[in-house]
Structure formats: C-alpha cells, structure tokens
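Have a look at this one.
Only one protein chain is missing from this complex, and each of the others stays in its spot.
And now, chain A:
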C-alpha cells in the first residue's frame, strides 16, 4: 500500500490533509523555486569535487561516515550515573532510518566498563545440572552446526525510565535511545545445552559475562531452549567490544540486561539465583510498595523519530513523519499516528521488513500547513496488545517503577518546526 514510485509526482490524496485546512494548505504550500529568477550557485558553479580527484579507495581501510554526519553519535547523560564505566550512552534514533542500527551507533550500557578480550583466550562453559559439563573455545563455537541469522531489537528495560514522572528529556535519543536493532549471527543456545545434556530437574539457567561486573541473570530454561542465541557477529561483522566481543547472549524480545555480553558461562539449576540485576535492579516497584519481578518481556512500543526535538521540521508542505515500533511479544502489525494529541488517529504505513521481535519502520506522509502538532504514535502487535498511554500505565503502576515505560510519547511541533517533549491530557 501507499508505494510511491521514485520520481513520481507526489499524490495529494495520499497526504493527510488537516481538517478544514485543505484550501489553506494549497495557498501557503511550498512552491518549488521554478518561478524564481536567480540560478542556484550550487548548480551553475562547478564544485571542487567535480573537478579535482577525490581520495583513493583505501583512504579509510575501515570506512567511516561522511564528516557532514559528525553529529550523528551516541551521547551520554552524565548526571545519571556516578561513573562512565557503569553508565549508558544512547542511540541517535532521530538521525537513523530503516530498521538496522549501525554497529557504531548501538547504545552502550556497561556495569564494569568495556572488557577487552582476546578471542583465543575466551572460553564458554556449560555446567550445573547437566550430564556432561563442557568447555568451548571460540573456534569450537564457530564450527557448531545450526548457525543462523536473526534480526532482533535489544531494548534496555530502563529505556524511557526518566520519563515516569513527566516529560523530562528533549530528544528521542534520550527518551528512547536505549534500543538497537541488528542482525545477529550465532548458534541456538539449545545446541550447547543439548550437547551437555540438561538433567530433568533443570528449570533455569544462569548466564554470566567475563567483564569486571561478571554480569549475571537467571533465565527460564524454557526460553533458553526456545529462541536464545549464542552470537558472535552483528550486522555481518564480529561483535563490537562494547557489545560483548567475542560472544554475547541474544534473548529475543526480553529486556536488554539479560543479553549477557562477553558471555563465558551458562549454569543449569532448578531455581533462579536472585542475582543483583533481578532483585535490586530490574524489578518494578509499584505504587503500593510491592514489586514485580521477572518482568522479562518488553511490551509493544513506538516513537516518532522525525520530527522530534533533535530533528525539527524545516518547511511547510510535504513532510514525512517517520518512526519505529517494536514488540517483545511478537510482530508489529499496525502503527497509528495522531497529529492532534490523540483525538484522531491515522494508520501509518509500515515499510520494509516487519519481523518478530525486531524494530519496524513506519511512515506517514503529510502536508503540513504550519499548524502546531501534538504528535504521537501507537503500536499494536500480533497478540492484540496496544501500546498504552502514559496515563494508562501510571494508573496501574504508579511512577516509581523505573523500568518498562512503554507509554505513548508526545512531541509538540510548533509552527516554526521545532519540537518539544510534552505530555497531554
């Protein structure tokens, strides 16, 4: 649906025309410069890159983005944490398109800094309630049968955690940037568990990293045997050190903290281990003072990435509202967008692959007349879950739960095109 052929004239009917403003749109609508008399110097004066030779093929043996994209970087919120070794940097979602996050822009969360591991010295151990405890080298792992490629989002459970009490940070990089989406190459964790032979009493696994936090999480055996991967590559190349080189656990649809980086050990047991990251952290404190634990699944969520505070609108007339949606429960089936703070909604078009537990890209082509917008998106998944409003979430959970804030985000877009993080009634 709504396919626009490259170069074809923009189809007005496809544009969302704001109520009652159809006529006004045409009047203030941007007319191309065809009628103007001054020739464009960027056309009539040949630029240096057209006349002089450029750099050679191996100018950058490992390619880097254009210098004109230098602002598209991960960013930190330094007041959040006491040290950058136990902190987070955020994905610049506002500047990205499609569904794949470039490796160098994937947000980073460490608890003990970035481990630098010589892959020839890395070992992966399976033990506990198994018939045969085993040790694998990286070479062994890459020779395992059953290698697969899967696209999955990884979202930190604390993504949007700063927004529980109200709009706080201006930019989807900060409000929603603890997420990335890449294609992983690896082998199902099941293959290793079956190689070791899980004893009938085995019900949980403990996954552990080799970094200075020796990060650990308990994972139900059922999930471990279902779709978890032991992965060594992302987007076709070796994992980046900050993403767990040489080996990380992939736990599709579940909170990012469980995707143990620098994975070195899987222990099988008959009950969870009550680790710090599943008790002190990553439990959801509710208004009555009680806390939910084992809230592993990331519910359906979406955000408009452009326009947004870091990506204002530059002109009236045709504009593309763009965003991403995802669900840990399955596949995003629909995304609705509102321009008036939730009074009326229009279904956006999902473009590109809509894969289970992957980020999904949506667009809404609009004709903007400069009127203030209260822009929101609302994701639905194939279980019938509909992304809730922040008010609906707070009604159930209060404002102290930090984690799992998947409420609908609002951007106020002013008539000058600037956008601000707000909340609406």
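By our rule, contacts are C-beta pairs under 8 Å (C-beta built on N, C-alpha and C of every residue); 3 or more make two chains touch, one makes a residue touch a chain; residues count from 1.
As a working rule, contacts and distances are computed from a predicted model.
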{"item": "Undepicted complex member, UniProt protein name, chosen from \"ABC transporter permease\", \"Electron transfer flavoprotein subunit beta\", \"Cytochrome c\" or \"Ribosomal protein S27E\"", "value": "\"Cytochrome c\""}
{"item": "Residue, one of A:39, A:65, A:236 or A:274, that touches the chain absent here", "value": "A:274"}
{"item": "Hidden partner chain, touching residue among A:73, A:95 or A:195", "value": "A:195"}
{"item": "Residues of chain A (touch criterion as defined above) contacting the omitted chain", "value": "75-83, 85-88, 111-112, 125-127, 132-136, 140-141, 143-146, 148, 158, 161-162, 164, 166-171, 174, 188, 190-192, 194-197, 206, 208, 212-214, 216, 264-265, 267, 269, 271, 273-276, 279-283, 285, 287-297, 299, 309, 336, 340-346, 374, 378, 380, 383-388, 392, 396, 400, 402, 412, 420-425"}
